[in-house]
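So that we are looking at the same thing, I have put the structure below in structure tokens.
The complex appears here minus one protein chain, its other protein chains still in place.
Our next item is subunit A:
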Amino acid sequence: MTILHETRPTVATAVVEIEHDGRWKPVCGYADLLPGRGVAVLLGAEQVALFRDRAGLLYAVGNTDPFSGSAVISRGIMGSRGAAPVVASPMYKQAFDLRTGECLDEAATPDGSPARLGVWPVRVVS
């Protein structure tokens, strides 16, 4: 579901947009994002974790960690597991596939709900 920008933006003024309720909403400057790190975005009542990887690709997933219930996914460390780009929750360290939101360590949380983050389309506009 995640839409990646096609060319690497070079303009310092490039803006990142996330699609929410059928509309593209600008959330921050591309330059505000540190490679390999995430930030949290507040969209209405929803929280999104937005990441930029070393190569410049962007991912947007839900910010709430299903295992702890805390909104902390954006503060996790990015990396890769095999071919999958992942973020590790800073709370109990489960890894989530940034493309699908799926947890790669456990299928369900201890209370039985699926261990999965939502995913949002994200793009960069110059």
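Here is the rule we go by: a residue touches a chain if its C-beta (ideal position, glycine included) is under 8 Å from a C-beta of that chain, and two chains touch if they have at least 3 such contacts; residues count from 1.
The criterion applied here is as follows: contacts and distances are computed from a predicted model.
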Legend entry - Per UniProt, the name of the complex member that is left out, chosen from "ABC transporter permease", "assimilatory sulfite reductase (ferredoxin)", "Serine-protein kinase RsbW" or "Methionine biosynthesis protein MetW": "assimilatory sulfite reductase (ferredoxin)"
Inset, instruction - Return the single residue from A:T13, A:S70, A:S113 or A:S126 that touches the missing chain. - result: A:S70
Inset, instruction - Over the whole complex, note the residues of subunit A touching the chain we left out. - result: 27-28, 32, 34-37, 39-42, 45, 47, 50, 53-54, 64, 68-72, 75-82, 85-86, 88, 90-91, 93, 95
